[in-house]
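Shown here: the complex without one of its protein chains, the others still in place.
Right after this comes subunit A.
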Amino acid sequence: MQIYLPIAEVSVNAFLLLGLGGIVGLLSGMFGVGGGFLITPLLFFIGVPPAVAVATGANQIVASSFSALMAHLKRKTVDFKMGLVLMAGGLVGSALGVYVFTLLKQLGQVDLLVNLFYVVFLGIVGGLMMIESLNALRKSKRQGPTKSKKRGRGIAQTLPLKMRFRASGLYISAIPPFLVGLSVGILSAIMGVGGGFIMVPAMIYILGMPTKVVIGTSLFQIIFVTAFTTLLHATTNYTVDIVLALLLLVGGVIGAQFGTQIGAKLKAEQLRIALAALVLLVCGKLGLDLLLTPSDLYSIGTS
């Protein structure tokens, strides 16, 4: 069944979009990530203009993150104070990101920027996650599950503007979380992703937050930042396609629920290795596109 998307101005198969949303939702339920890093490149692939894919991707993340946050609210694993600091940074970053995006759209470099961001960040995150989880798997095989908690000492403690974050059990400067939020906000605007795959490691390793509150807090801030990004894209670039978003998120929220059930049956290390492999795969594909000679050197500008 073909559906004409009013903003993207292309006709695509509705079941393809539902399926796409479903698969990404499944993965995001399994791994606890928004799945934006998958959905945006997949939308490019089926012929949705990059600007529309990025803006609509952000809208889709609001839906899947909201669905997941509900579960975390029930378990009380959300640090609201930390979330608000991250959010303040995120909103500033998001505004900056949309501004940069609009500027680059005029210069014709949007595709390059988006692809470069993807390759660099997916590469770093996927690589680190792979190494870390392989080590953890080796360790757990040797001596059974270990519980080692490392608290970040250094920068976060020495900077001014100290705040107490009760739910995380931290007394640190508000500047590092603000900066983490800021950079994730920029990424969210440029890449159409929630930034969970960067936010989660940053919160654990840079801010030293306990793992149990990390995901809930990151979801809390992602919802606000991606919602803000969606609004900015809708008002400045007119690139949010509501029909596309609807199809993706119907598939997505259903897939996410099944994903959570599958995820509960797998071991944490196995999950992380699978996610790392997936991230590296997407990264590799996008990287090759930048390095290999394109089939047509010419392209028509997106405007």
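One rule holds for everything that comes next: contacts are C-beta pairs under 8 Å (C-beta built on N, C-alpha and C of every residue); 3 or more make two chains touch, one makes a residue touch a chain; residues count from 1.
Operating definition for what follows: contacts and distances are computed from a predicted model.
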Choices "phenylalanine--tRNA ligase", "Lipooligosaccharide transport system ATP-binding protein", "Hydrogenase 4 subunit B" or "Transmembrane protein" - which one is the UniProt name of the chain not shown: "Transmembrane protein"
Options A:20, A:170 or A:234, residue touching the unrepresented chain: A:234
Residue of A:40, A:67 or A:168 touching the missing chain in the full complex: A:67
Full-complex contact with the absent chain, from A:112, A:131, A:268 or A:281: A:112
Touching residues on subunit A - with respect to the absent chain: 1-4, 6-7, 9-11, 59-60, 62-68, 70-71, 108-109, 111-112, 116, 227, 230-231, 233-235, 238, 240, 242-243, 245-246, 249-250, 253-254, 256-257, 290-294, 296-301, 303
